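Structure in C-alpha cells, see below.
In this view, the complex is presented without one of its protein chains, the others remaining in place.
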Amino acid sequence: MTEDVVQLLSPDGERHDHPDYPLDCDHERLRALYRDIALTRRLDVESTALQRTGELGLWCPVLGQEGAQVGAGHAMRATDFGFTSYREVGIFQVRDVDPVDLLHLYRGVTHASWDPHQVGLGIFTIVIGSHALHAVGYAMGIQRDGADEAVLACFGDGATSTGDVHEAMVFAAAFAAPVVFFVQNNQWAISVPVARQSRAPLATRAAGYGIPAVQIDGNDVLASLAVTRAALDRAREGGGPTFIEAVTYRRGPHTTSDDPTRYRDQAEVEHWVALDPLDRLVRHMEIVGAWDAGFAASIDAEADALGERLRDAIRGMSDPDPMTMFDHVYAEPHAQVEADRQALADHLASDVAGAVETR
Amino acid sequence: MTEDVVQLLSPDGERHDHPDYPLDCDHERLRALYRDIALTRRLDVESTALQRTGELGLWCPVLGQEGAQVGAGHAMRATDFGFTSYREVGIFQVRDVDPVDLLHLYRGVTHASWDPHQVGLGIFTIVIGSHALHAVGYAMGIQRDGADEAVLACFGDGATSTGDVHEAMVFAAAFAAPVVFFVQNNQWAISVPVARQSRAPLATRAAGYGIPAVQIDGNDVLASLAVTRAALDRAREGGGPTFIEAVTYRRGPHTTSDDPTRYRDQAEVEHWVALDPLDRLVRHMEIVGAWDAGFAASIDAEADALGERLRDAIRGMSDPDPMTMFDHVYAEPHAQVEADRQALADHLASDVAGAVETR
Amino acid sequence: MTSMTMVQALNAGLRRALEDDPKVLLMGEDIGPLGGVFRVTDGLQKDFGEDRVIDTPLAESGIVGTAVGLAMRGYRPVLEIQFDGFVYPAFDQIVTMVAKHHYRSGGITRMPIVIRIPYGGGIGAVEHHSESPEAYFAHTPGLRVLTPADAGQAYVTIQQAIASDDPVIYFEPKRRYWDRAEVDDVAPISGSPWSSRLVRAGDDVTLVAYGPMVRTCLEAAEAAAEDGVSCSVIDLRSLSPLDLGPVVDDVRRTGRCVVVHEAPVVLGLGAEVASVVTEQCFFHLEAPVRRVGGAYIPYPPNRFERHYLPDVDRVLEAIDEVTAT
Partner (left out) sequence: MTSMTMVQALNAGLRRALEDDPKVLLMGEDIGPLGGVFRVTDGLQKDFGEDRVIDTPLAESGIVGTAVGLAMRGYRPVLEIQFDGFVYPAFDQIVTMVAKHHYRSGGITRMPIVIRIPYGGGIGAVEHHSESPEAYFAHTPGLRVLTPADAGQAYVTIQQAIASDDPVIYFEPKRRYWDRAEVDDVAPISGSPWSSRLVRAGDDVTLVAYGPMVRTCLEAAEAAAEDGVSCSVIDLRSLSPLDLGPVVDDVRRTGRCVVVHEAPVVLGLGAEVASVVTEQCFFHLEAPVRRVGGAYIPYPPNRFERHYLPDVDRVLEAIDEVTAT
C-alpha cells in the first residue's frame, strides 16, 4: 500500500539512490545538516541540565529524532510555513528560532516568544493534534492568495489517533490544500507504544483520504530532506497534500518529568542508538570527504558558545512584571480585563500585598 | 484496495453468487425481507404525511436506503446490538421497534421511547458520528463479558468526516473490538455531496487502521444481508472489526424541512429509482417463485393497518404532563432538580400560570 | 429603511462584509447552494464564489481549526455552526485555540474569527436544536460574545463582529429569525456593540435580558404596565464584555432587578448579573435580584418547552416577587 521505507543513507553512511527522490547534496549542505543536528543535540543537553538545576520547569528531549527534523527543516523554502508540537527542536534550529525564546517558555515566562511571520513557524501547540487543522487552514489561505508556498505540519504517532488530525486530513484532501503531514513515529506516546494507536503502519492511513504517503527512515537526514522537499514541491505546484511517516525513535524520556524505565526496555533504546542520525551523517561525510577536524571543532565551539549563552540568559533570570499578564488577552480593549488589571495594580499597591514577603 | 462492489442481486432481479459471501435465502426469508422493506416504506410515507399535517415536527425519510438497512438488520442475531442515527428506519423495523415510539420522538413527546435492552438497539443519536464510539465501547464490554455477541454501528457518509468516527475506528482496531461499521453512503450529507467528505471511496479508509473493508451495492438487500452477516460472525469469533460501505442513495429530502431542488438534479434521483431495492427483490421473488398475489395483498393489508394505527396513535395525541420533564435527569435524587420541579409545580398552581390561556 | 426579517438582515450584513473586505470568508455545513438550513447565507456562494463561501466537510472541529489557520494567514473567517447543539465537537478549538491564540502569541497573531450559532428554543425542534450554551463561552477569557435581539441589531452587529480583530461568538436567537423590523441598510455602521442598551425606560423594576428574551421582557413590561408597574428593559447585547454600567445605574433608581434567559439558571448569565448588581447596588436594592431561566435539566422534548422556557407569565411572576417587598 505504501512504498517501502525510503532510505538514502544507511547506518554505516553509505549513500543509496532512490528513483523517486533524487538528491544532490553538496558538502556545504552536508555541513549545514551536521551543524543543525549537532546544535540541536547540544541545546537538548543544555536544556535538560537547566531543568535539572531548577532553572526550567520542564524540557522535552529530542535525542534520536534530530535527523528527521533537520532534514524536513532543510526541505522547507524560506517562504514555506511550519506547524509543530513541542518536540520539533530540530526544526526550530533550522528556522533560526532563538533557543533562548524556546527556553523562556519552559521557564514559564511566556507562552511563546517568536514571531511566526519572521521565522515561518507557528507558535507550538501542546494540545496534541490540534495544530494539524491550523496547518490545513493556513494552506487554504495560501491557495486563496495564489501564493507559491506550502505548509509543513509536524506531529507524532500518538497524535494520529486524535479526531483533529483526522479532520485535518479530511479538509486537506477535500480542498487539495498545499500541506505536507510530517509524522514522526518515534514509537511512543509517553508510555504508550505505537501499536496501541494503530495496528497498521501509520503511513497507510493516508490512502483512505486519497492522500499519497511515504514511509521514510526517520534517522536518515537525507531521506527526510529529499522526500519532504518533493512533497512540498508537489504541494506548491497544486498537487495537494502528502503524508510522510518518519520512522524514528525517542531515545530520551518523554519529558524531564518522565521515567521511561517504568515502561520500556533499555535494549530497545540500544537498538536505536546504533541507528543514530548524527553518527551516520558523520560516516557519510567521512566517506565523501566532507568531514575534517577543523570543521568539527568549529561546530563544537559554536555549541559551547550556545550552551554558555543559554546558561547566561536563563540562570537567575528575573520574573516578568506581573502587570504584563493582562496584555494581549484581546486585540481591542475589553472592560473586564481592564478592571482586573486595575484590581491587581491596587492590590500590589496595598498594604496586604506588601505583607506577602514577611508572612 | 477494496474488493469490487459486492452485488448478489442485480437490478433486474438476477441472483449472482460471490465466493466470499455464500447465501442461502429461502422463500420465507425473501418474504420477510420484502415485508420489512415494504413496511418501512409505508412508515416513511405515513410519517411524512403526519408531518405535513402538523402532527409531527419533523421526519427523516429513508426512501431508497431500505435495502441496505433491512439486509443489515436481518444479518444481526437477536443477541447482537445496534447503534444507529435517525436514518435507520429499516433497522428499527427489523428489530421490532414500535413505530409509534419512533413518532413520539418526532412529535416532541420524548427523546427516546424504546428499551435498548429489549430491542437490541441504542436510542438513536442526532449528533453526527458520536454513537460510533458508543458502539465500540459496547463491543469492548462484550469482549470483557466473553459473550458471543457483536455490535453493528450505522452511520452516513457525512459522519465519516467526524473526529469521533475516526477515534471509533482507532479504538476498535486497538482492542480488536467485535464491531461492524456499517456506512450508508447515500451520496449526500444534507446538501453536501460525498466528494466533499472524501476523494477516495469511503471503504478505503479502513485499511489504514488495519480494518478490513467491503463495498456493497447498498440497494441489494441480499448483499447487505450476506456481507453484514459474515462481518458479524467474524466479530463474534474474535476476528475484530469490519468496515462495510453500502453504496446507496437518499431519494427523498434530508428531512421534511429540506429542499433538495436547491442542490441536486432530478436526473440523479431518476438514475437511482431504476436501482430500487424493493423492485429488484420483487423481480427476484418472481423469478424464484417466492412471489404471489396473496402474499403481496397480505403485506399491503398489514401496511394499511400500520398506517391506520400510526394515525390513530399520533393524531391529536395529548401533550405529556409537564411535571414529568424533571424525571430521570439523574438516577439518584439531585437537590437542584427537585427544587426546580417544586418551582414549576408552584408556578402551575399559581394565579399567574392560570392566566396563560387567557392572556 | 427596509423591512427585513432577522434572517434577511443577517444575510444583508454578511453580504456587505463580503463586499467590503476580500479577506472575509464564510465557512460551514450546507451554507453554499442550500444557503444554510435557515437560509442566512442564501445566494452568497453564487455571488462570491466557492472560494469565499465554503461548504465544508461534516466536522465542526475542522471548521474552527482550519479557520484558525486562515486567520493566521490574514483571513477573517465567519463560521456557521448549524445548531447550538453541534458546537461542542469544536469546543477545544474554540476555548483552547481561538480564545487564547492572541494571548499565547504575545499579541502578534490576531484571531478575527466570527462563529455564528443559531441558539435557543421555542421552535418545536428535535433535541440538540434548542440549547443555550452562551455561559460556557462568556466564562472563557479571550472570546467576545454577542447576541442580537432583533433584525436591526443583527444587521449592524454581525458586521461589527466581523470587523473586530478579536474572536466573536455570535449567538443568533433562532426563534426571532422570522421577526421583522425596519433596518437601516444605507447608513454607515457606527457605535460600539460591546455595550448594553436601554430599550424601554421604567421606574419600578429593571428587567435585564438578551437575545430571544428581550422581546419577551418587552411584552412582560407592556403587561406589567397595565397592572401599574413600570419596568425598564435592558438588552445586554454583549455577553463578553458584559456592560453592566447601565444596569447598575438603572437599578440604583428602581431598586429592583429581574434577569431573564433561556439557559439554566445555575451558573447562567443571570448569576453574573445578579452578583455584580448586588455588589454595586447593595444599598439600593429593595429585594434580591430575581433570576428567571431554564431549570437544571437537559432541554426537554419540545412538547414541554412552553413550560421550560421563560415566558411573559414567569417574568410577571418575578416582577410580582421583587415588588412584593
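Here are a few things to note about the model shown:
Order as written gives the chain letters A, B and C; numbering starts at 1 within each chain.
Definition applied: a contact is a pair of C-beta atoms (placed from the backbone, for glycine too) under 8 Å apart; a residue touches a chain by one contact, two chains touch by 3 or more.
Just so we're clear, the structure is a prediction, and the values are computed from it rather than from any experiment.
The chain not shown here is in contact, across the full complex, with A, B, C. Within the set B:Y21, B:W59, B:Y138 or B:W188, the residue that contacts the chain not displayed is B:Y138.
Within the set C:G35, C:G255 or C:G270, the residue that contacts the chain not displayed is C:G270. For the options C:I108, C:I123 or C:A287, the residue in contact with the chain missing from this view is C:A287. When the full complex is taken into account, the listed residue touching the unshown chain is A:R196, out of A:R196, A:R251 or A:H284. Shown as candidates are A:V97, A:I128 or A:L275; the residue that touches the absent chain is A:I128.
Annotation for subunit A: contacts to the undisplayed chain at residues 57-58, 105-111, 126-129, 158-159, 161-164, 189-192, 196-197, 257, 259, 262-263, 319-320, 322, 325-326, 329, 334, 336-337, 340-341, 343-344, 347-348, 350, 352-353, 355-356, 359.
Seen from subunit B, the chain kept out of the figure touches residues 83, 110-113, 115-117, 122-123, 125, 127, 130, 132-145, 163-164, 167-168, 170-171, 174, 327-332, 334-337. Annotation for subunit C: contacts to the undisplayed chain at residues 61, 85, 88-89, 91-92, 95-96, 99-100, 103-104, 127-128, 135-136, 138-139, 141-142, 240, 242, 263-264, 266-272, 274-275, 278-279, 282, 285, 287-291, 295-298.
The rule is short, and it goes like this: only the chains that are shown with their structure count from here on.
Most remote from subunit B, judged by the distance between CA-atom centroids, is A. Centre-to-centre separation between subunit A and subunit C, using Cα means, comes to 40 Å. Once the centre of each chain is set as its mean CA position, subunit A and subunit B turn out to be 45 Å apart.
Across the assembly, subunit C contributes 56-57, 59, 61-62, 89 as residues in contact with two or more other chains. Subunit B has residues 161-164, 196-197 in contact with two or more other chains.
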